[in-house]
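Only one protein chain is missing from this complex, and each of the others stays in its spot.
Entry: chain A
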Amino acid sequence: MEEDLSNTKEMSGKILDTIAQKKHAAMIERLSNLHQSRLQQSISRKSDSNGPSPFESTKSFLDRFSEAKRSIQNELDRCRQVSDPDSKARLKSELEKISVSISDLERLVSENSYYLPSYEVRSSLKTISELKESLDNVNSEVLPKKKFAFKNKATKKDQTSVAQGPDVRVSDKVVAEKSNFQIRESPGFRNREGGILVKHFKSSEEGDFTLSDLNSCEVRLTGVLRALFIHRLRNCRVFVGPVLGSILIEEVDRCLFMLASHQIRIHHARETDFYLRVRSRPIIEDSSSVRFAPYLLFYEGIEKDLNDSILDGETGNWANVDDFRWLRAIQSPNWSILPDDERVSTVNISNSETPSQSEEI
């Protein structure tokens, strides 16, 4: 090694100027650090594997992987068959252990993925998601009570989700220092109570818009916008023309939304009805008692707006909701389809209908 290094140095001395040399030296240092860390991992892994070069051997990875997979499957089968009350009492913690093992396995894949052929990475990931699914199935087979439990609204939302590893990071102790730099606010309606808030977007604008801290308001946005942020709304009715990008909704309570967008993400919503047209699957997270129906909005020119934003034509996605907190094959208890007889009929927010007390910006 010394040899090679000095060789390189000699050569470099001839062709590189001093700056490049410095850069070179720094690079070698980084490289050797990287090498050192890779080496260390290799050593720590050697202990429980016996291939000639376990660090980089696909075969030894696959051996480890399939062994772990087998043992997880065995555990799952065992849990499925448990019948005596004593073992039943221990089931919950056993299932949690399995969940941890699956996370470990997933980590094993991501740690080794930098040298694995991509086919192996993909098929390992597929196996992992199958294991997760069987775990969920066993969970709901043998511990069904959660499904029927009466949800208390005040219940903390800390039921462990399957996606979460055992090592949840506590990040809230990190207090973000406020910089003295003044951030300008984006356009929006904020801190209003009991009004009718109307805004039309001209086609030249293509901006974003924010609705935040509204109580008992009705909001009517017509025209096309690029992005919409909704934060802390209570008791509001919100009617919005097509959004070319995405809509992000956080903390809404007892509201009605009529929205068309390419992407819709809903976090911390309760008792709220969503009438949607979406190009992709809408997602909810940390939400409960939310219901979904198709978009039923009308104003003069909405057809053109929908066309321009590629949101003409029903996609059916309003009903394809993914609950990121409920990663199971069975229907999430947090959302449902709004029954036909409880849906509002088409809402017309054409200008002519704007009541005189409305507030325009």
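In this section, a residue touches a chain if its C-beta (ideal position, glycine included) is under 8 Å from a C-beta of that chain, and two chains touch if they have at least 3 such contacts; residues count from 1.
Keep in mind that, in the parts below, contacts and distances are computed from a predicted model.
K.L.:
The hidden chain: which UniProt name fits, "Delta subunit of GMP phosphodiesterase", "ADP-ribosylation factor-like protein 2", "RING-type E3 ubiquitin transferase" or "Cytoplasmic tRNA 2-thiolation protein 1"?
P.N.:
According to UniProt, the chain not displayed is called "ADP-ribosylation factor-like protein 2".
K.L.:
Which of A:199, A:291 or A:325 sits in contact with the chain that's absent?
P.N.:
A:325
K.L.:
Considering the complete complex, identify which of A:60, A:139, A:246 or A:272 is in touch with the unshown chain.
P.N.:
Among A:60, A:139, A:246 or A:272, only A:246 touches the chain that is not shown.
K.L.:
Have a look at A:80, A:107 or A:304 and name the one touching the chain we're not showing.
P.N.:
That would be A:107, which touches the missing chain.
K.L.:
Please give every residue of chain A in contact with the chain that is not shown.
P.N.:
Given the touch definition above, chain A has residues 1, 4-5, 8, 23-24, 27-28, 30-35, 37-39, 41, 56, 103, 106-107, 110-115, 118, 121-122, 125, 129, 161, 163-165, 167-169, 171, 174, 176-179, 181, 183-187, 205-208, 210, 212, 226-227, 229, 231, 245-246, 248, 262-263, 265, 267, 279-281, 283, 285-286, 310, 322, 324-325, 327 touching the missing chain.
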